[in-house]
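Left out: one protein chain. Kept in place: all the others.
A and B are the chain letters, set down in written order, and residue numbers restart from 1 in every chain.
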Amino acid sequence: MIVSRFKKLRSAIVATAGAGMMGILPTVAQAEWALNLQRPVTEIARVQYDLHMLIMYIVTVIGIIVFGVMFYSIAKFRKSKGAEAAKFSHSTKAEVLWTVIPTLILIAMAVPSTKALLLMEDTTESDMVLKVTGYQWGWQYDYLEEDVSFFSKLATPQSQITGNETKGENYLLEVDNHLVIPAGKKVRLLLTAKDVIHAWWVPQLGGKKDAIPGYINEMWIRADETGTYRGQCAELCGKDHGYMPIVVDVVEEAEYMAWIEAQKNKS
Amino acid sequence: MTTAVADHHHDEVPKGITRWLFTTNHKDIGTLYLWFSFIMFLVGGAMALVIRAELFMPGLQVVNPHFYNQMVTVHALVMIFGAVMPGFVGFANWMLPMMIGAPDMALPRLNNWSFWLLPFATTLLITSLFVPGGGPAAGWTIYPPLSIQGGMGVDLTIFTIHILGMSSILGAINIIATILNMRAPGMTLLKMPLFVWTWVITAFLLIAAMPVLAGAVTMLLTDRHFGTAFFSAAGGGDPVMFQHIFWFFGHPEVYILILPAFGIISQVIPTFSRKPLFGYTSMVFATAAIAFLSFIVWAHHMYTVGMPLSGELFFMYSTMLIAIPTGVKVFNWLATMWRGSMTFETPMLYAIATVALFTVGGLTGLMMAITPADFQYHDTYFIVAHFHYVIFCGSVLAMFSGVYYWLPKWTGHMYDETLGKVHFWLTVISFNITFFPQHFLGFAGMPRRIPDYSLQFAEFNMVSSIGGFILGFSQLILLWVVIKSIRGGKKATAEVWDNPEGLEWTVPSPAPYHTFATAPEVR
Partner (left out) sequence: MTERNVRKSNRRVTGWLSLWVVGMFGFGYALVPLYSVFCEITGLNGKSATLSEVSAAPLTIDKSRTVTVEFTVNVSGIPWRVDRPKTVRLNVHPGEATTVIYEAHSLVDAMTAGQAVPSVTPAKAARHFRKTECFCFTRQELVGGESKLMPVTFVVDPKLPAEVKTITLSYEVYPANENLTNNS
């Protein structure tokens, strides 16, 4: 009797809590619970992804071994089970072993990492140059060869941020003017900033790079597939740091040509 | 002269507020440090809860972005400079003289001074939140040019850092002098408990690193007000140079926060395993190696600033090297537990949790050492998760372990074991609920230091916030345990635990106001 009443109460609590969660989370429909890096669409991002997975597997195995030994000891060598303490306090063999083996693992990790780095830093033979300038709070893009230049700022309305309006699908990841680049072309980015340090980062296109006032940094991307990719500023740059997204449209070359012509005529 | 001598031999404890204001007794000063650290821990924790409340769901609900940035900045400064560093200095004050058989610290009056600088400094920091323009909002790393833009709050922060730096430098000098000159006869260097060893190495790190930070923030101050252009590109300076100087301090700082924790763990695990510490000498050398390496890895915090390839490779390799001595330490602790006869009182539980969760933080650290992969991790929540695993689970859990371990020695009463265990399980479980999901948030692409985020990050942030609130309020249990143990409880014996090693267990509990007025014999 009491038990069944308790059960009823419990299911009622679960139901209300569940409903409450639904209400709070406008996003349940698109709940992602994403666990890993975003799907890479450039060579660099793919190399980073593979390296990340490799290191993560190695690290997981090391973790399992350490935790395994620890939990085994906890289970086995407890006084309550009558374990007698041994007296040993060192073992040269063991100590050499657990210095040498990690060293070998580290060397094994360093090789692919070095290769990946060499690839990322190779900005030669690019097909086009794009200058990216960070400012508080948005980005300016210059297509150097084409004399096309425009600003790109957050397009999410304030009412969505303050909660007076339902948040859209790409809340905080939408801008007024998208950056457009052709697929399959090596694009060299020159990064700089007007006021404070920013960092340009679109996870699917590869790593981030700082945009520093007074200096020019470079990175390159070559997107394999068309699509729209979103990212954010990744270096604290003041009040609206959380509100300076990046949206890149990767399009077929012909489409890109048409777009750039249209932009030229605009200005 | 005669009265002074008489004072030494009678165990008279001064009374009233002046006892605390003018005390030169290492135990009193240790107590002051520990209470100060705990108060700062709660203040910094409250700020963390403001952050987690804002991040509970997407959109702006609780604070505005500018205040959010101030919370992020001041939370970090309060926790690093107000809670963790003074906490360990508190342990050093209480335990070092007793561990080496000295009557007090080498420079008792300086000791009083280095403590009383702290409340002034942190008051200055908290005040900065209320001046026009608000507190520092550029992150605890105060990178220019952003920190040049800030208001008066940034200047107050710079002064705070100066005073806190001075305090910890004085503390470090005192600790080195104590350990070098005040050891009891027969206490040779390689007989010192590991906690003493880790602290002497930490003190040298402090002396080498803190003045560099003081220099960096002084340059920032003159850039802000006196027309120098160290970090301003417009004047021919270089904003990246600040990052190099800052992290030249910043990376040793990380080890300043963790090495004393290693020391505490190395005291606790042998006691509850009833077995001597495995590989004492290699522990000492590993600590020294970590300290040395900490000075040549700084730029791994700034892989994305655009270093030349050779620089990136150098810092990647040197950073990976740190995994070796750190691994040695973890393996030594495991080997100490191996074939021991373990019991699981609260200090041991915390020590084991420290080793386990610090290992998680260490392994994610290894992932970040890999430069190409770090281009994805840099400045995301993966980093936030990593350093909370290292600093909260490494330093803070080790301090909890130390508090429960030595509390009977300090108060003379056993603490409430049940409450201690409740505190332990709540802390460890809620910590993981808070911070484990942040690894996933970082992978998925959530940058750190943002007050609002896109919808794909909503679920894990909500989980993290719920965990954060449980974690925060669980800490009040510790306060309760400590107060309860001060007011009464089962009387503690001199040894407290089952045959622990160390001179501190040869004096009665609570430890008399003056201990080792005549040096003990060390075999």
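In this section, a residue touches a chain if its C-beta (ideal position, glycine included) is under 8 Å from a C-beta of that chain, and two chains touch if they have at least 3 such contacts.
Please read these numbers as outputs of a predicted model, since none were measured by experiment.
Student: Specify the residue from the set B:Gly237, B:Pro325 or B:Gly402 that touches the hidden chain.
Tutor: Reading the full complex, the residue touching the unseen chain is B:Gly237.
Student: Touching the absent chain in the whole complex: find that residue among A:Val129, A:Ala155 or A:Ala183.
Tutor: Hidden-chain contact among the options goes to A:Val129.
Student: Considering the whole complex, which of B:Ile163, B:Leu309 or B:Val522 touches the chain not shown?
Tutor: B:Leu309
Student: Contact with the hidden chain only, please: which subunit B residues?
Tutor: 106-107, 169, 172-173, 176-177, 180-182, 207-216, 219, 227-230, 233-238, 240-241, 244-245, 248, 306-311
Student: Write the list of subunit A residues that the hidden chain touches.
Tutor: Here the touching residues of subunit A are 121-126, 129, 131, 133, 142, 144-145, 188, 190, 192, 194-195, 213-218.
Operating definition for what follows: only the chains that are shown with their structure count from here on.
Student: Centroid of subunit A to centroid of subunit B, CA atoms only: how many Å?
Tutor: 29
Student: Taking the touch rule as given, give the residues of subunit A at its contact with subunit B in the complex, in rising order.
Tutor: Those in contact with subunit B are residues 24-27, 30-38, 45, 47-48, 51-52, 55-56, 59, 62-63, 66-67, 69-70, 73-74, 77-80, 83-91, 94-95, 98-99, 102-103, 106, 109-110, 113-114, 116-118, 120-121, 160-163, 167, 169-173, 195-197, 199, 201, 203, 206-210, 212-215, 217-218, 231-243.
Student: Per the contact definition, I'd like the list of subunit B residues that touch subunit A in the complex.
Tutor: Per the stated touch rule, the residues are 57-61, 65-66, 69, 137-139, 143, 145-146, 149, 233-234, 238-240, 273-282, 304-306, 309, 312-313, 316-317, 320-321, 323-324, 327-328, 330-331, 334-335, 337-344, 352, 355-356, 359-360, 363-364, 366-367, 370-376, 378-380, 440, 443-445, 447-456, 458-460, 462.
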